[in-house]
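The complex appears here minus one protein chain, its other protein chains still in place.
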Amino acid sequence: MSSRKHKFERKNLGTSPGTLEYIGPPLDDHVQIIRTVFNKAEQQIVSVKSMADVGPSPNPDFITWLSIDGIHKPDLIEQVGRIYDLHPLMLEDILNTLQKPKFDFYGDNTLFLVMKWIKYNPVTREVEPEHVSFVLGPNWVISFQEERTRDIFETIRQRIKAGAGKTRQNGPDYLLYALADVIVDQYFRVLDCVEENLANLEEALFQKAQQKHIQEVYTVKRELGVMRKVVAPLREIVLALTREVPSTDKSLISSNTELYLRDLYDHINQVNETIEIYRDQMTGLMELYNSTISNRLNNIMKVLTIISVIFMPLTFIAGIYGMNFEFMPELHWKYGYPFALGLMAVMVIAMLAWFRVKKWI
Amino acid sequence: MSSRKHKFERKNLGTSPGTLEYIGPPLDDHVQIIRTVFNKAEQQIVSVKSMADVGPSPNPDFITWLSIDGIHKPDLIEQVGRIYDLHPLMLEDILNTLQKPKFDFYGDNTLFLVMKWIKYNPVTREVEPEHVSFVLGPNWVISFQEERTRDIFETIRQRIKAGAGKTRQNGPDYLLYALADVIVDQYFRVLDCVEENLANLEEALFQKAQQKHIQEVYTVKRELGVMRKVVAPLREIVLALTREVPSTDKSLISSNTELYLRDLYDHINQVNETIEIYRDQMTGLMELYNSTISNRLNNIMKVLTIISVIFMPLTFIAGIYGMNFEFMPELHWKYGYPFALGLMAVMVIAMLAWFRVKKWI
Amino acid sequence: MSSRKHKFERKNLGTSPGTLEYIGPPLDDHVQIIRTVFNKAEQQIVSVKSMADVGPSPNPDFITWLSIDGIHKPDLIEQVGRIYDLHPLMLEDILNTLQKPKFDFYGDNTLFLVMKWIKYNPVTREVEPEHVSFVLGPNWVISFQEERTRDIFETIRQRIKAGAGKTRQNGPDYLLYALADVIVDQYFRVLDCVEENLANLEEALFQKAQQKHIQEVYTVKRELGVMRKVVAPLREIVLALTREVPSTDKSLISSNTELYLRDLYDHINQVNETIEIYRDQMTGLMELYNSTISNRLNNIMKVLTIISVIFMPLTFIAGIYGMNFEFMPELHWKYGYPFALGLMAVMVIAMLAWFRVKKWI
Amino acid sequence: MSSRKHKFERKNLGTSPGTLEYIGPPLDDHVQIIRTVFNKAEQQIVSVKSMADVGPSPNPDFITWLSIDGIHKPDLIEQVGRIYDLHPLMLEDILNTLQKPKFDFYGDNTLFLVMKWIKYNPVTREVEPEHVSFVLGPNWVISFQEERTRDIFETIRQRIKAGAGKTRQNGPDYLLYALADVIVDQYFRVLDCVEENLANLEEALFQKAQQKHIQEVYTVKRELGVMRKVVAPLREIVLALTREVPSTDKSLISSNTELYLRDLYDHINQVNETIEIYRDQMTGLMELYNSTISNRLNNIMKVLTIISVIFMPLTFIAGIYGMNFEFMPELHWKYGYPFALGLMAVMVIAMLAWFRVKKWI
Partner (left out) sequence: MSSRKHKFERKNLGTSPGTLEYIGPPLDDHVQIIRTVFNKAEQQIVSVKSMADVGPSPNPDFITWLSIDGIHKPDLIEQVGRIYDLHPLMLEDILNTLQKPKFDFYGDNTLFLVMKWIKYNPVTREVEPEHVSFVLGPNWVISFQEERTRDIFETIRQRIKAGAGKTRQNGPDYLLYALADVIVDQYFRVLDCVEENLANLEEALFQKAQQKHIQEVYTVKRELGVMRKVVAPLREIVLALTREVPSTDKSLISSNTELYLRDLYDHINQVNETIEIYRDQMTGLMELYNSTISNRLNNIMKVLTIISVIFMPLTFIAGIYGMNFEFMPELHWKYGYPFALGLMAVMVIAMLAWFRVKKWI
């Protein structure tokens, strides 16, 4: 994570493990809870005010998706935890925006997944990660996100509403996949921004390398580091999801969804590799910049040297004949002046010839 | 992929997974479909206009190879998918030219393989990858390619026609191997171009390092990165094909073809290693260039310093005797002028001796 | 470990293995022994003077935690070893502050764990590791630490006293986890200091790069190396604890604690990755600094070259008309002086135009 | 492989796999075939003219070693293949001098091994690999080599003739080991040449770094890359030979030979590690060179700056008193001239003192 991002306290250091504290940038008060209930035949999307309105437990005939935007209120998360019987360590991770991506099984029928939504801020030129967690139960999914970027998953809700796509036809595991897929798609979008930056930088460096470009190279490289930290663990996570689950227990993830997870794994891999390739190219640009600067220095010094080599001897000769000795025969020659000028001309020509031989000009 | 290559929209971001959209550079309308049907005794090669003319399903007594040049028409691909019963995710990958090399089994009797054909463009000095996919079924193979470079696989068709080589004697798995081998052979051809570039660059840098050379080193290195991205995943893919298949199920890949796959694996390995060696050498050339430039700077500065060290004192002495003081005894000496010249000569000789001692000249 | 830290003798080199010698910086005499005895119902925390007051063996109805601050007295450690029946090699490692983190089983029911507490010294800007060891037995834990930073584990004692948290409800394995967690939490605190340093350095380098900054980059990188040496082995250690123990023998670590160990593993991973990211950024800063310096040199040389290119010819012309030849027609022209000045002005303008063309000014 | 080495066509690209074509530098016509037949009691070494003279199949009471120098004749290789029943892919690899080291089993009783003999060419300073292949059958060995360096294996033949060493006492597997050992011994010889180069370069750089040295560093590093490409795969090959074979099938490699193979593995490892260490040292030398050049530049610039700082003010003062103003009181002072000289002396002393303080002189 970039060094300017979390100027907030890690309140949980030194407390007993499992103590619930929100760790993240301060946010305003608003929290948005949307409950989506659907099966192949019906769907209902309701925005509720508090967990009290959500109802005690999900209806087994439907798939329930509870989407909570705003994790800065430990009370709310604790309430959710009590209703859905979630482990305290899981709740701690949901509240901790510094927690890196991970997945874990709690008991036989609860799967916990942490991912990072990212946004490219074109003003600060920074990649800003946002904390997103998912809990998958037998027939429900809960998604938690910071409330900074609202409605990340609005498209999924639209698809459910429209009955388009495969979400309505499949179980909660497919829903989880669809939500994760939204996040991975966003990685491609951010990479496209990075790529544009990179192409511009490359062109700029090929034409006229400047100090500001190298600072930009540094910034882009650092932000790619942020992305890598966010994306790299996902590879292992999705691979584990693909491999481990179906063999042990078919209840949480069906073999149908497995195919889609393999596709997701593929995309994550592609994001990862693209990040590495861009980092490599940034290093290449850095080297190119340094070589260009060295080369330019050479050219500057060549000009300085040529001018010095030509004018120093000339000035010296002029100095000679500017001396005030009484007895200097040349001064009294009739053609002394043209002689001196001629001498100078000869020297200039000799110098230029020498430079030509050394291939400096 | 180089940063200037895909200035086209990723239309599939944000859509439901499995939605069919062509992702790639815009192309003109033409599509070419060639159906090759053969067994040991007979062969028939027909260019058909549309999938309607291909017929519903392949004849089990023959091996059918359907070669489709032009993947920019989702409708056509969807049609093929319907006839051969291909999974939507597979069709999505066939249409996505940004998809990296991969292989996957769909069900028990369909093998899906994505590779990249590459071309070295001598004008832009870029390596241009083209998207190629294969589907292997019980007695058929379908190959999909962008229509930019037509007839990549024409040589295979010639061999089938002539009955030469082993293609006619073997099953569809051997045909798949033969098609993949054509692509890997092309990698060697592109590497030969790179090698020539590298040899030229090396010679140029040994003789006269210039700024343009270093830009070329950067370009070649970047293009090798493109190649690596294309070739690296193949290693694992072919290894998996060699190892996994025959043990579980003999129907798709026969043990006879396994030997050829091992040979292919070997070639891919060789391509990979050659790429790494060339990248290493590019880095070496970069370092050589930088050292050369530093060295040249030293030589330039030496010239400047020598000229300054010699002429600054001389000019100073001339300046002294150019002063207009009333009482300067030397000015009135009879041999003042030769004395001054002599003094200067002595200084020049001393300086030159000192440089000689310091081994500058 | 930084190169200035252990200017004390490795007394154990050359002695028979298992010989007890304190290896570490000299410390004053004080040793603090605190015995904490608790179960769900009761707790008692006593500071004892010597091992003689501790009593022969722990009460099986309680969990006993013996906390020993001060390992510079081999006699004391030997006494502990005799009472709790600890292996000589274990005692040797407890006394050796140069021992790196490790864990080992001695027999079936003794687990030995070495970790490092670290402190960031803001004056010397060094990360100072302190040696901490734990021994876990059937119903007891012994913690050993250097007496430099006292009361590292005071918070745990407070929690036990208050009955808050889960320590009182769980076994000695949870206590061991809680103690290790205190140490890992401290890593995050030190990393926050490093991060602040890094952010300051980054800003300073973007504004005005100076030699002292690069020395600081070097120092921070070295200290991150110290941290890495301390943290890196923990990953494997905690992973091994999580995986190996419960399968072979449920007595030492309960499956309940396993969940917490997985959480700890996660934190250690995060510390490790953060260290790597910071090291990467330090390298990036170093490169940025070098590029900045090169660039600045270019600017300096440009000024020098411009001034030389302008004034050398001018001075030469002045020198020409300062010559004392008898026959120099220009000297006697009425407008010779303005002519010379005009000539100079023309030259200056020409030079400036040339610089403008070369984009130097 | 270095970039200047294979300026010959890869004739096999685009042909059907298994088509026999010689790929390598053009060679003259000569081919040498030597048949060695031996057992513990007898031995016979015959140079034959063509495969027709070799006889149809080897005598089971003897061990037959067929040594073929010259692989540029596909016909000959095909003939051998027919007599010994060798797979077409194997023959293709025997003819392809670009094939990297590999080993493979063809069926149960044929082992195929590709290695590279290397030679250090002191004129071009290049490491030149030569293609060597071995086929091991139940009681015969065939060795193929390019005919450039003749009689690589002459020493083995001498040992067989003399009955010295263990070759006569052992089976064809020991013979194969002995032949491979000859090649690995040669690697040590080439490394000794490299080492001498490296030691000379090191000494030269410590005394007087020059541009040509850095070009040599580059060359040596590139040639080490060639060696690495040749030696690296052998590690895995010999390890596989040692491990896999005896467990599955005792017929081709006996447990007695296994000990010798382990020894060979050890030597290959040593060659590999030495290459890596030399590469590391080359990088170190490169860095040393660059630092030296930078340092030298500093020294040059110091001289230039010192001379400028001293003479510019002096020349300026001389210039002042060279002005032609009518009213300049100093010019008419009696001691104006000594005063000016004194002023200059004071300035020189001040400058020198300042340089001394800055530790420049």
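Letters A, B, C and D name the chains as they come in the text, with residue numbers starting at 1 for each one.
Just so it is clear, a contact is a pair of C-beta atoms (placed from the backbone, for glycine too) under 8 Å apart; a residue touches a chain by one contact, two chains touch by 3 or more.
This is a predicted model, so every value here is computed, not measured.
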Would you indicate which residue among D:Arg189, D:Lys208 or D:Arg243 is in contact with the undisplayed chain?
D:Arg189
Tell me which residue among D:Glu78, D:Asp181 or D:Glu236 touches the hidden chain in the full complex.
D:Asp181
To test your reading of the contact rule: which positions on chain D touch the chain that is missing from view?
155, 159, 164-167, 178, 181-182, 185, 188-189, 192, 195-196, 198-199, 202, 206, 259-260, 262-263, 266, 269-270, 273-274, 277, 280-281, 284-285, 287-288, 290-292, 294-295, 297-298, 301-302, 304-305, 308-309, 312-313, 315-316, 319-320, 322-328, 359
Please identify, in ascending order, the residues of chain C that touch the omitted chain?
1, 3-4, 10, 13-14, 16-19, 87, 89, 98-100, 102, 104, 106, 208, 211, 214-215, 218, 221-222, 225, 229, 286, 289-290, 293-294, 296-297, 300-301, 303-304, 307-308, 311-312, 314-315, 318-319, 321-324, 328, 330-337, 340
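We take it that only the chains that are shown with their structure count from here on.
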Spell out the chains that contact chain C while also contacting chain D.
none
Taking all residue numbers at the chain A to chain C contact, is the shared part over half or under half, that is, same or different?
different
So what angle, to the nearest 5 degrees, turns chain B so that its CA atoms land on those of chain C?
145
So, in whole Å, the Cα centroid of chain A is separated from that of chain B by 26
Identify all positions of chain A at which a residue touches two or more other chains, and write them in rising order.
290, 294, 297, 301, 304, 308, 312, 315, 319, 322-324, 328
So that we know how the chains sit together, what is the shape of their touch graph: line, ring, star, complete or other?
line
